[in-house]
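Note that this complex is displayed minus one protein chain, with the remaining chains in position.
Each chain carries a letter (A, B and C) given by its place in the written order, and its residues are counted from 1.
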Amino acid sequence: MPTFKVFRYNPKTGDQAYFQTYQLPDVKGMTILEGLYYILENLDSTLAFRSSCRMGVCGSCAMHIGDKYRLACETQIADIGDTVTIRPLAHMKIIRDLVVDLTPFFAQYEAIKPYLIPVGEPPTREFKQSPAQRSKIDIYVDCILCAACYGSCPVVATDEKYLGPQALLKALRFVNDSRDGATNDRLSYLATDYGVFRCHTIFNCQQVCPKNLDPTGAIGKLKMKSLIAKFTGKLKKIG
Amino acid sequence: MAEKVSNQSLLTWFLQRFSGLFLAFFLFTHINVHHFLHSEGLISFADVNARLTGSFWWQLFYFLFVPFCVFHALNGIWAIIADYRPSKGFSIFTKAAFWIIAIILTAVGTFTLTNLF
Amino acid sequence: MAFNNMFKNALDDTNRNKNVGTFAYLLHRITGIGLAIYLVMHTYVLSSAISGKETFNQRMGLVQNPLFAILEVGLVAGVFFHMLNGLRITICDFFGVTLSHKVFFWIEMVIFIIIMIIAIVLQWPKMQSGYYTGM
Partner (left out) sequence: MFYDIVIVGGGLAGMRAAIAAHDAGVKVGLISKIHPVRSHSGAAQGGVNAALANHPAAKDDTPERHAYDTIKGSDFLADQPAVEIMTSDAPGIIFEFEHWGCPFSRFEDGTIAQRPFGGAGYPRTCYGADRTGLYMLHTLYEQVVKRKIDVHYEMFVTKLAVKGGRCAGVIAMNLHTGEFQAIGANAVVFATGGSGRIYSVNTTNAHASTGLGVAIPYWAGVPLEDMEFIQFHPTGLEGSSILMTEGCRGEGGYLINNKGERFMKNYVSEKIMELAPRDITARSMQTEINEGRGFEGRYLHLDLRHLGAQKIMERLPGIREICMNFLSIDPINDPIPVHPAMHYTMGGIECDKDGLTRMDGLYAAGECACVSVHGSNRLGGNSLLDTVVFGRRCGNHAANKVKNMSQTIDTDTLKSAQKAEEERFKKLRTAAGKENPYTIKNDLSNVMMDKYGIFRNETDMKKGLEEIKALKEKFKQVRGIPDTGKFNYDFLWVTEIEGNLDAAYCVALGALSRTESRGSHFRRDYSKRVDEQWLKHTLFTYKPDGPEISYKPVQLGKYQPEERKY
């Protein structure tokens, strides 16, 4: 019988956070999210956690499960063990139980101008992009904004102004896109004190990414691109 | 993006890597010579003096070694402090202190070296 | 985030992300701070050369005894860990081989252990008490 130890915190009933233990039935193939729903539906309806698609694409249910950050929906209880400790994402304000305030995360997402800035007027049909050019953004477009990397990054822990792994990965997606024409503007912003060079290459983000996107590698690529842009005099002053 | 942000970290990051690579070479040689190859007896003034005197390459080696060490060490510690987002006053104070420490250490180190040959 | 939560947060992050990346990063920082302190001490000891040959030999004598010989092994460990790990993250960043960072870490560890064995073997005579007469 699996046991869940779930992080609980409700500012309305008490300031103190604690772990609550629940006994769950033994069901083959049950996921952590199904377990949480079982608790909500049968044991304790005050439990709060985010969820939506339950198939690993919406990114709602990233939390700290067992030994690392995972998506609750695509993690089977059997893979974690008999006792499962569940905690919310770190580095963001905990609102209640497993729900955290994602505002800083989305603020960083918005700061990097996460939209295509094309060169000139678009053609009447599509921009031509060869499969080789498309393959340069292949994995980076798969990010689901689950914030697991943001929660695992020790640099984010100490400095909320650091753009964080997700935003930087997203930035590389546009820098690498053959249709985007604002590469130097983007790099100028990314090379500032809150950008890529604050990364200490710790690899936690790569470790936890549920989509195996390697944000650390993306940041490494951006570092190289920024350095080259700097030494060829293409970087602009910001502010 | 209205806020003025510097991209000083680009240069410091790069110089940290750059000095780090040099130090890897310097330290490896230095430790090799002083500890591994010199495993018997004491290191005395005479030993050091004998190696440095008259050898342009050894002299150049150590004259570069000192500033690289100092830069790498202080810049590394500054990177740690910067992670904790120090207040403006604190960071100005620390930076000034680090500059003074850097100058003193480099000066003492260099002066020591000149006395060793 | 202020300095007062520094250690608590660092511990919490380490506790939640138990993987080689975190350990390497923490050790890198700790050895880095240690080496920076050592650099100052080293400069202090050697700066005695400014006052002349005798002072230098005298002060060197202070730190050349079995206790410091043992500490020196620790120093070598710190230097080489910091060096190898620095090379590892530099290689990962510069050559885009981040996905193999764990392999690099274990290679680093193997080299590190080999170097440490050599260091201890070479340092062994100095660590035996009574080897030196002192000065």
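Basically, a residue touches a chain if its C-beta (ideal position, glycine included) is under 8 Å from a C-beta of that chain, and two chains touch if they have at least 3 such contacts.
All figures in this text were calculated on a predicted structure; none of them were measured in a lab.
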{"item": "Displayed chains contacted by the hidden chain, counting the whole assembly", "value": "A"}
{"item": "Hidden partner chain, touching residue among A:59, A:151, A:165 or A:195", "value": "A:59"}
{"item": "Residue ranges of chain A at the interface with the undisplayed chain", "value": "10-13, 29, 31, 37, 40-42, 45-60, 74-76, 95-97, 99, 102, 106, 109-110, 113-116, 118, 122, 124-131, 133-134, 137, 141-142, 144-145, 174, 177, 179-180, 211"}
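Note that only the chains that are shown with their structure count from here on.
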{"item": "Mean-CA-position distance for chain B and chain A (Å)", "value": "38"}
{"item": "Whole-Å separation of chain centres (CA-atom averages), chain B against chain C", "value": "15"}
{"item": "Contacts with 2+ other chains: residues of chain B", "value": "84-85"}
{"item": "Residues of chain C touching at least two other chains", "value": "1, 6, 93-94"}
{"item": "Contact footprint of chain C on chain A as seen in their complex", "value": "64, 67-69, 87, 90, 152, 154, 157-160, 200-204, 206-208, 214, 216-217, 220-221, 223-224"}
{"item": "Residue numbers on chain C that touch chain B, as the complex places them", "value": "1-3, 6, 29, 32-33, 35-36, 39-40, 43, 46-47, 49-50, 52-53, 56-57, 60-61, 64, 72, 76, 79, 83, 86-87, 90, 93-94, 118-119, 122-123, 125-126, 132, 135"}
{"item": "List of chain B residues in touch with chain C within their complex", "value": "17, 20-21, 23-24, 27-28, 31, 35-36, 39-40, 42-45, 69-70, 73-74, 76-77, 80, 84-85, 105, 108-109, 111-112, 115-116"}
